[in-house]
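Excluded from the complex is one protein chain; the other protein chains are retained at their positions.
To keep things simple, chains are lettered A and B as they appear, and every chain counts its residues starting from 1.
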Amino acid sequence: MSDILKYFRQDRLPHIWCPGCGHGTVTGALVRAIARLKLDKNKVCVVSGIGCSSRAPGYLDFDTLHTAHGRALAFATGIKLARPDLKVIVMTGDGDCTAIGGNHFIHAARRNIDITTIVMNNNIYGMTSGQYSPMTPKGFLGTTAPYGNPERTFDLCKLAEAAGATYVARGTSFHAQMLIDLIEQALTHRGFSVVEALTQCPTYFGRKNKVGGAVELLEWIKERTVNAKAAAVLPPEKVAGKLLIGELHKNPQPEFCDEYDKIIAQVQRKFEGFRGGVRGCEQNSD
Amino acid sequence: MPSAKLMQGNEACTIGALVAGLEFYAGYPITPSTEIAELCSEELPKVGGKFVQMEDEIGSIAAIIGASLTGKKSMTATSGPGFSLMQESLGYASETEVPVVIINVQRMGPSTGMPTSPAQGDVMQARWGTHGDHPVIALAPGNVKECFDLTVRAFNLAEEYRVPVIVLTDEVIGHMREKVLLPDWEDVKVVDRARPTAPGGYRPYEADLDGGVPLMAPFGQGYRWHVTGLFHDETGFPSGKADVADRLLRRLDRKITKNEKVIRDYVTESVEDCEILVVSFGSSAMSALSAVRRARREGVKAGMLRLKTIWPFPDEVLKDLSRNAKAVLVPEMNLGQLAYEVERTVGCRAPVVRIGKVNGDLFRPDEIHDKIMEAAK
Partner (left out) sequence: MRTEFRLSGSGGQGLLLAGIVLAEAAILEGKNAVQTQSYGPEARGGASKAEVVISGEDIDYPKAMDPDFLLALTAEAYRTYGKLMKKGLIIVDESVPPSEDIIARTARVPILKTAAKDIGKSVVANIVALGVLAGVSGIVEPGTLEAAVKNRVPKGTEELNVAALKKGFELATAFKAKA
């Protein structure tokens, strides 16, 4: 326990999350993964946007940045590219990441910039009190989906993979040990890594949809997921309609900051002793 | 020895930024600012700096704020539509006191407008574009040399006061080429943000409540501090307390109002005895100056005040210069934005004449000259 406590700003606790919220479990999993890897506190930077999930960095004893809604990955891109030696982690929610921040998400994945993104997916906008998100299952209720959500959801992990993320995994707050492992893998992967963490919001999602409290929601999460490895050998009827959990995609590729450093190495050599001064000639002719 | 060169405004902005210590650029292509991005992409890696073309202007300003938090001087460049998209994080930079420079090469709006035509319609957006009261500084170069000078100054002011600084140029000045003699780089004054010396006891937002500027630690150096767009106390952590919010916002505002005299920058011509005062900025001021000089030759007591700092607006200077004016003329390529400030400042001392031009063309000097002669009657 003591090896993880040192990564918390203990004077900032208690946190603002509701009783039974899964975000503490996910944050705990991240810190446990960091502790296992013995990361230097001074070389980790955690960035978030807006929402319940985005309050997590405030409780963590690193350089932490709480930004605007959806923008965490864009701020993180600036930090990482400016200081590639830092371990940059983004903590985001399903609305923050896939709705307002969707464009930044797919482009960070496309660049394969070395950022670990942990998406706390509780299928709802919690902080604004229960509106439906792009991850609210069809037919479920939200305060803005009073007759049942007519929209479809993203498959966040497939979206990440298609956009170019080079490590993609899905865990849950029910499978806490597995979540630590997955985040640990993501943190050691050089490139854009995504861990979708299914988590429970008893206050809004559970209550509104009459699924129940935290325990029932954890049961619900357990029932709608199946381990990706097990799924490979299970009969199709046991897998149908369920979300796979575990490591879903791993495909190491050249990382963006490394590629940019190669450009620097190339042109700095070419312009040795360069002290600025812009080209004087080739301009567009019109 | 530096020699005179034919140089473009956008090019001079880029060189100014590099001389001021630019290390990080993030941007999204938009006419008529794109040369700045192109030159930064070419020059920055040569000096070990970084360039990234983001997915949009929202991401661009976010990325430069992130980079600035690591201690690197950072900039983006854009035009009206992109500047609109940047307003969200412009407010973030104000609230969190992260120095950044934004060059806005203005074009005709609203909306897509006339992408290749000049305008000066972002005067008010530069001041009030983002929500809430917030400190900003906006500088307006009046020629190519000033694109260099004021970009350097934008970085210096951003670093000194920890505010976003906007350089408001326009399509004419951005694309215009003229003879420019740049100073020797070693002679250019460059300011760097004040940093704490050791992490122990660091309180990131501790500062004199009367417009003090807190010390800024770079990320990744052991300070482990928290930055949030929520109202926060001296520790940097969020606070919903009324007195904390009040204290912070008043301090942010005082950073600028208290230092207005230092931040102000303007040039005058023939104002000593002037009866017709022309107040202008940017490319409109070039036409205005030509008109003022012609009116003088014709015996009219015309004078000119050209603002190089638009925000904060130099109330005192204008009050002083308009004391004996029979009329104050404000030519600008919009329907009267700077004029609001001029009207407010001049009050009932003299009539303020708005001379707006919104057809995508620069003023011809005779258009302003006619108005001077009319006012002098």
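Here is the rule we use: a residue touches a chain if its C-beta (ideal position, glycine included) is under 8 Å from a C-beta of that chain, and two chains touch if they have at least 3 such contacts.
All values reported here derive from a predicted model rather than from experimental measurement.
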{"item": "Residue of B:S41, B:Q221, B:S290 or B:N324 in touch with the missing chain, whole complex considered", "value": "B:S290"}
{"item": "Candidate in contact with the missing chain, chosen from B:A20, B:I137, B:M176 or B:L252", "value": "B:M176"}
{"item": "Touch residues of chain B, complete complex, unshown partner", "value": "4-6, 115-117, 172, 175-179, 283, 286-287, 289-290, 293, 362, 364-366"}
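Here is the rule we use: only the chains that are shown with their structure count from here on.
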{"item": "Residue ranges of chain B touching chain A (in the complex, touch as defined)", "value": "5, 8, 11, 14-15, 18-19, 23-24, 26, 39, 42-43, 45-48, 50, 52, 54-56, 58-60, 62-70, 72, 74, 88-89, 92, 185, 219-230, 237-238"}
{"item": "Residue ranges of chain A touching chain B (in the complex, touch as defined)", "value": "9, 12, 41-43, 45, 47, 57-58, 61-68, 71, 74-83, 85-86, 103-104, 107, 260, 263-264, 267-268, 270-271, 274-280, 283"}
